[in-house]
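Read through the structure below, which is laid out as structure tokens, and then see the notes.
A protein chain is absent from this complex, but the other protein chains hold their places.
Right, chain A next:
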């Protein structure tokens, strides 16, 4: 087990090193220079050179890569070229919006998808199933920013229940904070819920054809009892996998929703940083996301191995 863990750890380190190389050099290929961007079209060439020197951009790409990586190892993500504040601090600030928003959206999407998916599977081929499937088809097809605009039109402009956008900050209380994240969370959740409901339904339908379901029915369980006791629990495995994927998407993929609701989240930070060629911010955010995904995989590998001894000997 220790040997296996060490092997996994080694492959984790190699993956991170390769990822850091790819991220850094792919992003640095983008045309554009943060110093020219900052100084605009009236700047004199010597001014741009002075700013490049001040930002450390006059060093070679390789030297900057080494500096960036060695900084990350020490927990220092460097300083943003444009904002001139530590990148780690900026990311932490934005996570306070993006993380709760992602969790909120995920909770909503699960709350919608589970009952809908189970209901549809239980009524396979009947009117209820058709209705749910039709609705999810729509949910998958309609982009989330359109939902967002509709929600703003109805609940912010007409009914005035919510602000049209912005985040009030957690200082003003948990409820007020959640309230200002509600419309964005719903618009993020609806398309995700549609996907999740379809996965839930098809996973359940697969399970319903399994031998153990027939056995359960043969033992005398009603259709509903068998569905809940044996079906749903087994269908959870593919569903949880999808939820995991959706979470990382929601964390960084909410760029458009963050624009529509002008939320100071991680997606908006990346968006602004890309247009200003504040590449160190982009690289650090991407690296952080890669790190979290690789880390989760590593832990899952260890968990599998702990459960299933065959995996240990195979590697």
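By definition in this document, a residue touches a chain if its C-beta (ideal position, glycine included) is under 8 Å from a C-beta of that chain, and two chains touch if they have at least 3 such contacts; residues count from 1.
In the analysis below, contacts and distances are computed from a predicted model.
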item	value
Absent chain [UniProt protein name; select from "Dihydroorotate oxidase B, electron transfer subunit", "Beta-ketoacyl synthase", "Sulfur carrier protein" or "ABC transporter substrate-binding protein"]	"ABC transporter substrate-binding protein"
Contacting the left-out chain in the complete assembly, out of A:66, A:111 or A:157	A:157
Omitted-chain contact residue, chosen from A:38, A:69, A:131 or A:290	A:38
Sites on chain A contacted by the missing partner chain, in the whole complex	30-34, 36-44, 46-47, 50-51, 53-54, 82-85, 90, 93-94, 149, 152-153, 156-157, 160-167, 169, 175-176, 179, 259-265, 268-269, 272, 275-278
